[in-house]
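Working notes, beginning with the structure itself.
Yeah, one chain of the complex is gone here, protein chain that is, but the others are all in their spots.
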Amino acid sequence: MYKEIRLAGSGGQGLITAGVILAEAAIAGGHEAVQTQSYGPEARGGASRADVIISDEDILYPKARKFDIFLALTQEAYDKFRADLAPGGLLIIDGDLVDPAGDLDAKSVHITATVRKNFGDRMPPNVMALGVLQGLMPLVSERKLLETIKGRVPPKTVDKNVKAFKLGVKLGKALIDQPAAPSNEADL
Amino acid sequence: MYKEIRLAGSGGQGLITAGVILAEAAIAGGHEAVQTQSYGPEARGGASRADVIISDEDILYPKARKFDIFLALTQEAYDKFRADLAPGGLLIIDGDLVDPAGDLDAKSVHITATVRKNFGDRMPPNVMALGVLQGLMPLVSERKLLETIKGRVPPKTVDKNVKAFKLGVKLGKALIDQPAAPSNEADL
Amino acid sequence: MTTPNRIILDKYLRHNKKFPHIWCPGCGIGIVLAALLRAIDRTGWTKDEIVLVSGIGCSSRAPVYVDFNTLHTAHGRALPFATGIKAARPPLKVIVFTGDGDCAAIGGNHLIHACRRNIDVTTVVVNNYIYGMTGGQQSPTTPEGMKATTATRGVIDQPFHIAELAASAGATFAARSTTYHAKELESFILKALEHKGFSLVEAISQAPVCFGRRNGMGDPVEMVKREKELAIPISKTADMTFEEKRDKIVTGIIEEREAKEWTDLYAGVKKTAGEE
Amino acid sequence: MTTPNRIILDKYLRHNKKFPHIWCPGCGIGIVLAALLRAIDRTGWTKDEIVLVSGIGCSSRAPVYVDFNTLHTAHGRALPFATGIKAARPPLKVIVFTGDGDCAAIGGNHLIHACRRNIDVTTVVVNNYIYGMTGGQQSPTTPEGMKATTATRGVIDQPFHIAELAASAGATFAARSTTYHAKELESFILKALEHKGFSLVEAISQAPVCFGRRNGMGDPVEMVKREKELAIPISKTADMTFEEKRDKIVTGIIEEREAKEWTDLYAGVKKTAGEE
Amino acid sequence: MAKADVKRKVVIYRDWCKQCGICSTFCPTGCIVKEEDGYPFPRYIEKCIGCRLCELRCPEFAITVEEEAKSK
Amino acid sequence: MAKADVKRKVVIYRDWCKQCGICSTFCPTGCIVKEEDGYPFPRYIEKCIGCRLCELRCPEFAITVEEEAKSK
Amino acid sequence: MKKKNGQLLQGNEAVVEGALYAGCSFYAGYPITPSTEIAEVLSIKLPERGGTFIQMEDEIASIGACLGASLAGAKSMTATSGPGFSLMQELIGYGVISEIPMVLVNVMRFGPSTGLPTSPSQGDVMQARWGTHGDHPIIVLTADSVPETFEMTVKAFNFSEKYRIPVILLLDEVVGHMREKIVLPAEGEVKVVDRLKPEMPPEWYAPYADTNTGVPPMAAFGDGYRHHVTGLVHDAQGFPTAKPEEVISGMDRLFSKISRGFSEVCLTEELYCEDAKTIILSYGSAARSARDAVETLRADGEKVGLLKLKTLWPFPKAALEKYANSVETIIVAEMNRGQIYREVWRVARGRWQVGKALAPYGNMLTPEMILDVARKVTK
Partner (left out) sequence: MKKKNGQLLQGNEAVVEGALYAGCSFYAGYPITPSTEIAEVLSIKLPERGGTFIQMEDEIASIGACLGASLAGAKSMTATSGPGFSLMQELIGYGVISEIPMVLVNVMRFGPSTGLPTSPSQGDVMQARWGTHGDHPIIVLTADSVPETFEMTVKAFNFSEKYRIPVILLLDEVVGHMREKIVLPAEGEVKVVDRLKPEMPPEWYAPYADTNTGVPPMAAFGDGYRHHVTGLVHDAQGFPTAKPEEVISGMDRLFSKISRGFSEVCLTEELYCEDAKTIILSYGSAARSARDAVETLRADGEKVGLLKLKTLWPFPKAALEKYANSVETIIVAEMNRGQIYREVWRVARGRWQVGKALAPYGNMLTPEMILDVARKVTK
């Protein structure tokens, strides 16, 4: 396996944490993983993106270039990086926040809205997004992911996040009409 | 002509100025001259020494190594540098302040005492020392020396210094018993 | 009709820069900058004669947006550059726009020496109690007990009071206000600009993302409310103890006195020297 | 019989160092050093637990002569080194011996921040109004109008008052005395050493060669007389104006207050952290 | 010009507004309110007394309070 | 020990003395005087009151004022 | 909290773990991107272990406090980036001449000046060697991955303690900020060196005496060995001297203590170099791309090797000399305008050609960029 994943949106959506969780779960599952992120001209808020490379071999060049999976939670992120999705790659967008303008490949989910509805305003969409990704194309074992989530989110929010993740998985699974790139890593 | 001269004593005796005057007069007389000085571990008072090289050709290496003339106004200076006087070189000491311990080559003059007696406590011995040197072994024209002295000493002290210089010349001439190294530069 | 902001928009903002500016939603830097621009407008100075100098930090990003001679120096070094500009060309109006870290941490020595020299430079410090640009580390003004990324268990150092420190270092004008008191702030800055000699205005400002959030201070609105609540005019502090004043924001003119200004004095040196 | 100087000679001077020391005849640095040594002797501290730190300058040459743990750092940097030593090993008694240039020019930022931090370091500043070691350039304390090699037409900057500046930056003990008042100086230093928190004693001192001579102040004796004449205890200055105080040397304890000390507070942080 | 003779307009430039809520919170008359969408709006313009506090406190240069003589 | 019972010795270490004149000038009793050769000397030792000001103010650590009980 | 399969750690976090592993008990610093995480994490972890974290007023104060703490016996560290590194230069020289161990981490960003503060670069390589005034020896290490960052941080402390010298760990933004897998060693698994303490009675102690290693034992302030420390040239006792023979022996020892340790200090890693006609020499994050390129070229049958520097200074000349007779071209792959490239020309002395694959604009050097250069050479 060699997969490049980009999670992009804005600061506060917790996508760096999502990237870290994904990479950490991959490692826990015995893979190699590298997580990088972009910094704006300053180490401040604003746009935010996390890249994860998961592989079964040593990862040399650490930066993502043609991603196999791209999750966009803002229009800006979508516009900026859409072109770098590999042909046949998996594109997930938050349908309420991103207008894919006729992009037929886009899997559209209502992540932010679902999070808000179920967990209120202060809950970031990151963990549910991971669930969606897992539902659509599991890269690492769900158990490892859940364990990692529990270790990485604030202690008080563990339950909520576990729920959000599971909800995400459901949303993701629901999206699979015909799996374009069926994953054989599902049962890792 | 190529002569290395060291004037050494303690801070406050004005020997740097003396060196500068000598070098400047040499230049005014059409020679090449380089003046250097030593600094202690800090740019502060204490021991002090000025070196002058006078030559008719370009002076390359600028530091004095084997001096042709050595004027010592303190015992410390005498002890430290006596060995670096070239064989046959001219050695002038202030007989009241330096004990040459049987050094037969030493020309002993009472510079400091004479200055004190004639001009009081606050007058430095430097210009008289130049006079002594001039009396003993004129390296540059006396006129140029006098002109330079007038330009370099504090305006209010010009007259006193001219007098001191002339007195020095007398003292110097008086020392010539049989000129060991007769100078043919006397009438430059 | 020209409202204050219309003037700012039409006359002082650089039209080729991207707006809205880079500062986080609700951050007070923009309020301080607006107050400065309104005060500048009231001086009647031309844009060509004004030099706006900053160091490095969120607040120090201000000059890029405004249409003066603008200079974004290195971290902490706005005042030496400003001093060089003013000393070399005294007719210029030199203004420094800086942050608490830029001005009082790495730049602290330049601050006290500019004060001592009493050179005719006006410094506006946005004191948001934190290093914003690097993401929320403790600053020399962070109040004791507050949290920062490098003081997660609470700050243990005493904080500087910049305006008072400046005064005691020799600044001949020093004042403090807050972004809540935007109008007062503007008037202090105007006074500072018109003051001959070194002047400093400390603007207490909210940094909701890098300071407020970590310290449970709520949103920008809550933070501005806090300024309103904590502010106490200096006139009312005469009988207060150190402890009582400790958690307050003392506003007002801390120091205002006349003293000969450096470039004026140096003009005198030139005159004497030229005549010697 | 042990007279104060006997104690110094026998107990504190390094016997392998060359005496007399390097300072010029009549320079006051030796008087300040002697006062410090007498004060140290009165604390009862052992030589092994004392660290004497300096920067660069004539006054900063003091540590080499005395038999403590001694550290001669870079120009202006005594306080950061001292802070590191104290923070890393709080039982050590850390004393800084510095000059006005070292401490208030290039080292000014470290000074105000050490004050702010209220770390338990005692700083003794020999304020001779000049840069001695480099031969007599203007210092941040040179009074207006005085001459220096870089201000032959007279200084035009305002001077710092180091003790007051330290107090306003947060020092919890600050005092000033002179070499004339050698005994008072000793007692202030003793108080400073025993004070918990950052303490500073400013010792006004004569620099006959590099300052006095250029300013027609006569020999060392005249300069010491001048200190006597200009000194005025702080208790008598309450009703004096800025102008009246300007040419005086205000002596006495400028600031003395209790506040939590940095290493103590940090010990608390360690305790909390360890228990988390 | 007497106050009553003045017609006011509070112009909020939405492209620059970052919805911080300062203007609406501190408007002394309640003229500006925060809308559902997070943006401020001078819903009760008739209450506006022209104090300009909103304008002065907006961190984004996004508000101007304009006054016009009322056409009688 | 009553003052009268004390014998004083002002020891000046000439090797270290730089002849600055501070001790002799500020000796409150005139005990120390500056000699012809520039060095201080406790010429009027009987006047010495043991105040030690000379010792404290000497920049060179060159003076010690010693006291001994007078042998009666 | 050791994980079986290792754990995910950021490069900057690996510095923290390495420092703690090596026994670091003191950190003084001033925040600057992209090194700030080191300070932030240590501000939490140090006091938990009885160590001390202090935020100073600037970078000069930061290194000053570290040197002071080291003199008081602590293993100390600071971290910064280019602008702060420039400010620390004066006191780096102080640490060298006064022989005070400490570790200085510079997570490089693009310069000069503020430059591109969040963009990667390896632009401070020559500065790390020459940035302070006067002739001086120095040790500069680097790393290309999170595990290597841990390893080299421990080495940095070890070398600094062993040789009594500030050691610079020069990382680049990519390595500092990336997260990857690391298996942290258990206590005792990796060697930790502590400074040699004097054992003689205090009267006999000469803090700058020559020894058989050239490194004298070091007493901490407060240990009962009262001594003098100065940035002036000093004699064996630590007292200032200008006597030519003492200056010569003192300064020569300063250099020779390091040169005697060259074989231990100069760390490199080699891959396929034995039969290589072309060697790609690289370090830091660029070395990852270099290895990628080398693997590709080998797969294509090209005789290409990789020489990875883990020590930058002293320059590991011997590792190049080894192949002087077999290699035709050495291509230097780095993220600057050719700083180590110059150095490779210097030691080449005509024996091999030197090529370069550079990324000097705040960008990451990619395997393709290296391949482009290498293919021209191997063709």
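Here the chain labels run A, B, C, D, E, F and G in written order, and each chain numbers its own residues starting at 1.
Throughout what follows, contacts are C-beta pairs under 8 Å (C-beta built on N, C-alpha and C of every residue); 3 or more make two chains touch, one makes a residue touch a chain.
Bear in mind the structure is a predicted one, so any value in this text is a computation, not a measurement.
Undergrad: One chain isn't shown here. Among D:His21, D:His75, D:Arg89 or D:Arg116, which residue touches it?
TA: D:His75
Undergrad: Any idea which of C:His72, C:Lys147 or C:His195 touches the chain not displayed?
TA: C:His72
Undergrad: Write down which of G:Gln7, G:Gln55 or G:Gln127 is the residue touching the left-out chain.
TA: With G:Gln7, G:Gln55 or G:Gln127 as choices, the missing chain is touched by G:Gln127.
Undergrad: From the list B:Ser10, B:Thr36, B:Gln75 or B:Thr157, pick the residue that touches the absent chain.
TA: Answering carefully, the residue with contact to the hidden chain is B:Thr36.
Undergrad: For subunit B, which residues touch the unseen chain?
TA: Counting only subunit B, the missing chain is touched by 20, 23-24, 27-30, 32-37, 39-43, 59-63, 65.
Undergrad: For subunit D, enumerate the residues touching the unshown chain of the complex.
TA: 56, 74-76, 105-106, 108, 131, 134-135, 137-138, 140, 149-153
Undergrad: Kindly note down the residues of subunit C that lie in touch with the hidden chain.
TA: That gives, for subunit C, the contact residues 16-17, 47-49, 51, 53, 63-64, 67-74, 77, 79-85, 87-89, 91-92, 109-110, 113, 266, 269-270, 272-274, 276.
Simple rule for what comes next: only the chains that are shown with their structure count from here on.
Undergrad: Applying the touch definition from the top, give me the chains sitting in contact with each of subunit E and subunit G.
TA: Common contact partners of subunit E and subunit G, which must touch each of the two, are C.
Undergrad: Averaging each chain's C-alpha atoms to get its centre, pick out the one most distant from subunit E.
TA: Measuring from the centre of subunit E, the most distant chain centre belongs to B.
Undergrad: Distance-wise, how many Å sit between the C-alpha centres of subunit B and subunit E, to the nearest whole number?
TA: About 87 Å, centre to centre.
Undergrad: Averaging only over C-alpha atoms, locate the centres of subunit A and subunit E and give their separation in whole Å.
TA: Spacing between the chain centres: roughly 41 Å.
Undergrad: Identify all positions of subunit D at which a residue touches two or more other chains, and write them in rising order.
TA: Correct list: 24, 109, 113, 266, 269, 272-273.
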